[in-house]
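Some notes on the structure that comes next.
A single protein chain has been omitted from the complex, and every remaining protein chain is retained in its original position.
So, chain A:
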Amino acid sequence: MAGLELLSDQGYRVDGRRAGELRKIQARMGVFAQADGSAYIEQGNTKALAVVYGPHEIRGSRARALPDRALVNCQYSSATFSTGERKRRPHGDRKSCEMGLQLRQTFEAAILTQLHPRSQIDIYVQVLQADGGTYAACVNAATLAVMDAGIPMRDFVCACSAGFVDGTALADLSHVEEAAGGPQLALALLPASGQIALLEMDARLHEDHLEPVLEAAARAARDVHTLLDRVVRQHVREASVLLGD
């Protein structure tokens, strides 16, 4: 695999996409009957499932209840068959906890928690197939699930990853591009106002390059928003037709 070019001279990536192009996204809402809200999303080969319960009573210790807003509890789990090698991941391991914390920060920014004080909203996300951009797929699936549950939100939350190769910013990285070791950035955006819910990067990137990478991620997140918008409208239309409106 020596000399694997992430970006060819004509500007094509390993899977034939252009620098700023997203992978194919398909999503469905309301996949679980027993949960309050659920959604499934496929971004290229990355598949994620999100399930939402709430707002309900605080489980466990009552002391954790917040007097003026709801507690958002996010749990991330990755299936053993999701990566190339079958890996058994114990539930409380570092990566799951960190992802859960990032998802919680993202959704506390978007959900109107002041409307449900002293209660708890649970968001469970499971990655069924991981091919890069797992954080973005989890956030997109969880947004659809929270909307399916009817929990009031300020806006959509749309996320996308971005990287930097050969002087060009790439949007929506796949596993091959992430494993190559270049800088990667994950961005979660509230599209209507343009506000950033979460921005995460743990690599070295020259500050001159930060602007184009951030711009590529923001543009890709807005494209994701257009797609999710269409999915939600379709779902609401179908649901209201059956109820005879």
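Just a few scattered comments:
In this section, a residue touches a chain if its C-beta (ideal position, glycine included) is under 8 Å from a C-beta of that chain, and two chains touch if they have at least 3 such contacts; residues count from 1.
Please note the rule applied: contacts and distances are computed from a predicted model.
The unshown chain of the complex is recorded in UniProt as "Exosome complex component RRP40", chosen from "Myotubularin related protein 9", "Exostosin GT47 domain-containing protein", "Vacuolar protein sorting-associated protein 16 homolog isoform X2" or "Exosome complex component RRP40".
Only one residue from A:Val31, A:Ala79, A:Met153 or A:Ile196 touches the chain missing from this view: A:Met153.
The omitted chain makes contact with just one of the residues A:Gly44, A:Gly100, A:Gly163 or A:Pro191: A:Pro191. With the whole complex as reference, residues 36-37, 54-57, 112, 115-120, 147-156, 190-193, 226, 229-230, 232-234, 236-237, 239-240, 242-245 of chain A touch the missing chain.
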